[in-house]
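Below is one structure. I have some questions about it.
In this view, the complex is presented without one of its protein chains, the others remaining in place.
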Amino acid sequence: MVTHRETIPLETRRGVQAIDITDRVANVIEASGVRDGLACVFTPSSTSAIVTNEFEPGLMEEDIPNALERLLPAAIEYGHERRWHDGNGHSHVRATFLGPSLTLPIVDGRAALGTWQQVVFLELDNKPRHREVVVQIVGDGPADASR
Amino acid sequence: MVTHRETIPLETRRGVQAIDITDRVANVIEASGVRDGLACVFTPSSTSAIVTNEFEPGLMEEDIPNALERLLPAAIEYGHERRWHDGNGHSHVRATFLGPSLTLPIVDGRAALGTWQQVVFLELDNKPRHREVVVQIVGDGPADASR
Partner (left out) sequence: MVTHRETIPLETRRGVQAIDITDRVANVIEASGVRDGLACVFTPSSTSAIVTNEFEPGLMEEDIPNALERLLPAAIEYGHERRWHDGNGHSHVRATFLGPSLTLPIVDGRAALGTWQQVVFLELDNKPRHREVVVQIVGDGPADASR
């Protein structure tokens, strides 16, 4: 059994900003040598999320931001503001609904993603942030096969 | 350590269609021989989702479709339409919010599901599709115990 971990550093701008991290996740899987297993992509943060979908501007720059603004608006009152007064109550609620974690099957050394399915980091905070996305891999590698 | 993977083929009708895949996931876990570990159920697609809840018609055929239509309506304008013109912008946004991946603990050779908790594939696209749900398992099997 193999475990392998890397972090993907990101410099973001204020949200909603979608960043395609598919290739960087693929590189971590390749570096692990794992043929069959699981990859967990995780943002250790309360104002960002990991999602998947087709990375194209209509969806990522319009539809997802518009849906978030319609459902969880920035301009309504949030109780969270009383604690920090930094104007990002909506960012926390959005992150809670979308989630920080995505687990992908690794099949024959690659993430089992669909053709039009990318791994996407979503910045939801109201200011630029430095982020460190964690990719943790567990599975069977070449060393296991040769035992 | 054991890894084991199977795909579950599905022929769907236009969404929202809920398909109970609990038994098929259970069969994959049983075939793996894993006693304690994790099962990842994943749809490699941008217009479908994997969720859990009680599989009964009121919830699956009314409440979940109604909530999706109320929150992420089919009839509003989506930027995604400019790319493909296939009328499923809402399907992509719904899939982004619900997510393609479900990780289940395996406990004593079975998925640790509640009594009223089924594993459900949700077709969200606006046309029938052929789907291949991936079930990837990682854990301890009988071979490990005997080492």
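The first chain written gets the first letter, and so on, giving A and B; residue counts start at 1 in each chain.
Quick note on the criterion: a contact is a pair of C-beta atoms (placed from the backbone, for glycine too) under 8 Å apart; a residue touches a chain by one contact, two chains touch by 3 or more.
Worth saying up front: this structure is predicted, and the values here are computed from it rather than measured.
Engineer: Quick one: say which of A:I8, A:V25, A:M60 or A:A95 touches the chain that got left out.
Structural biologist: A:A95
Engineer: By the contact definition given up top, give the residues of chain B that touch the hidden chain.
Structural biologist: 1, 36-38, 51-54, 56-59, 61-64, 66-67, 71, 97-99, 102-107, 112-114, 116-117, 138-140, 144
Engineer: In the complete complex, which positions of chain A touch the hidden chain?
Structural biologist: So the residues of chain A touching the missing chain come out as 1, 3, 5, 38, 40, 42-46, 71-72, 78-83, 89, 92-93, 95-97, 99-101, 103, 134-136, 138.
By definition in this document, only the chains that are shown with their structure count from here on.
Engineer: Nearest whole angstrom, what separates the Cα centre of chain A from the Cα centre of chain B?
Structural biologist: Here chain A and chain B have centroids separated by 19 Å.
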